[in-house]
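Every protein chain except one is present and positioned as in the full complex.
To keep things simple, chains are lettered A and B as they appear, and every chain counts its residues starting from 1.
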Amino acid sequence: MSVGIVGYGAYIPKYRIRVEDIARVWGHDAGSIKSGLGVLEKSVPSLDEDTATLAVEAARNALKRAKDVKPSEIGAVYVGSESHPYAVKPTAATVAEALGIVPDTTAADLEFACKAATAGIQACMGLVKGGYIKYGMSIGADTAQSAPGDALEYTASAGAAAYIIGSENLVAEIEGTFSYTQDVPDFWRREGAPYPRHGGRFTGEPAYFEHVVKASKGLMERLGTNVSDYNYVVFHMPNGKFPLRAAKILGFTIEQVRIGLVVEKIGNTYSGSSLLGLAAVLDVAKSGERILLTSYGSGAGSDSFSIIVRDLIEERRNLAPSVKYYVERKEYIDYALYARSKCLYRG
Amino acid sequence: MSHIAPPAHWRRAKERYRLLGSKCENCGSTFFPPTKVCPKCRRKGRIVQTEFSGKGKIYSYTIIHSAPKMFEKYTPYILALVELEEGPKVMSQIVDCKPEEVKIGMAVEVCFRKLFEQDGEGIISYGFKFRPADNSWKSLQ
Partner (left out) sequence: MHCMREASVYTEVDMMYKKRDVAIISAAATKCGEQWDKGLKDLAWEAGVKAVEEAGISGKDIEYLVVGNMSGGMFVGQEHIGALVADFLGLNPIPSLRVEGACASGGIAFFQGYMAVASGLYDIVAVGGVEKMTDVEQEHATTALSGAMDFEWEAYFGATFPGIYALMARRYMYEYGLKKETLAKVAVKNHYHGSMNSLAHFMNRISLEEALSAPMVAEPLGKYDCCPISDGAALVILAPLEIARKYTDTPIIVKSSVMASDTLSLLKRRDICTLDATVNAAEKAFRLAHIERSQVNLIEVHDCFTIAEVLAIEDLGFAKKGEGWKVCDEGQTYVGGNLPVNTDGGLKASGHPVGATGVKQIVEIVKQLRGEVERGRQVNNAEIGLAHNVGGSGATAVVTILARR
């Protein structure tokens, strides 16, 4: 029995703020930030958008593509995020209710920094393969928080991607997955703290690269594949530079990375990041092409997947808006409006 | 409506989340908000739940500048009477749209948003809002 993706959906809020507009407020040099991060602008949620609303929008798009799937046939809903609206009260239940998946389903919120939703996909794969459920849904969604003036403010953005996992009517097969996890304090947010803290340059070598590279290598070793077997490779995108360097370390070319690199114009959508990259690839990939997906979550871990695109993708991808549509659907706001949107002024 | 107890939110949540109305299976009429009786068929009517497509047109609109506390942070916001393609009208906010862009007859589509939060520690209310209909994604694929 093969398992894989039955439907996928993306969502990115409409509003954007440019790096220049943030840099001006803090007296930073926008030029060096843009070239240093490989990010020009980032998405900003509306005041009435949060992780639950983004997740619902992405999930509705996934359901449109998985047109044979009835909501009632989805037996598991996982929402991976580090910005769940409630500390206690599941986002997943709200999403399940809004999609009409209730009540015969399991649901849970997952948290593992930016990779919780890929863990959710693995859980769905297991439940489907074990015969416990027919379909499962995992959604990565975040309205990422960043302290005003912090380096994260240039990239922390908002977006979501949803995946329906099953064993029939696949648009892409997941041929294998491999994970790599260690306790690494590179990035964290304590209970009740409004903004995360991070270890600066420590987030690089021992954290992101260690895990992304090792998980990807582990997967390829297990499957007996190598870099030339993949048409596309997608890594978690905390900025525009890290994924390129990880690709280089592993021996992938820029061409393999390019399509899935969706960070320059939307920023780091955290739990949505690598899954939006995968969605962008699925929007264009041809039947038979192979994709390597490796997420990364601080703390730290990576989940790596090898995915083969199937014929059905051709007729299904056009049933919902593409990532490109959402990236290009935008309206710029200035820092004042941004501060209001993010409720930086609490009152 | 400063303090609304959880059951009052919960009771209508399904309908607000999914834009559920009712339909009379006898005469085909659709209703929003959901009704318990078909005014045309009365006792002969058979009322069932129905999910609206979420497509509609703006029948009338206003820009709210002065709002109750729980909506204050969203001002100015667009409030509209949306005529659904199935016929009934719903009252809803229009989002992802500038106040100067909204007009009567404009095509809109449903989306899922936060309606309000009672305070920093209270329940978050979610439900439908509408945004300008955009089919440009179809040609962009």
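Definition applied: a residue touches a chain if its C-beta (ideal position, glycine included) is under 8 Å from a C-beta of that chain, and two chains touch if they have at least 3 such contacts.
All values reported here derive from a predicted model rather than from experimental measurement.
Every visible chain touched by the undisplayed chain in the complete complex is listed here: B.
Touch with the chain omitted from the figure is made, among B:F32, B:F52 or B:F112, by B:F32. In the full complex, chain B makes contact with the omitted chain through residues 1-2, 12, 16, 32-33, 59-69, 71, 74, 76-77, 79-81, 88-93, 99, 104, 115-116, 125, 127, 129.
As a convention for this text, only the chains that are shown with their structure count from here on.
Per-chain CA centroids place chain A at a distance of 29 Å from chain B.
Interface residues of chain B, counted against chain A in their complex, comprise 13-14, 17-18, 51, 73-74, 93, 95-96, 111-115, 124, 126, 129, 134, 136-138, 140-141.
Residues 14, 46-50, 52-53, 56-57, 60, 85-86, 94, 97-100, 283, 317-318, 320-322, 324-325, 328-329, 340, 343 of chain A are the ones that touch chain B when the two sit in their complex.
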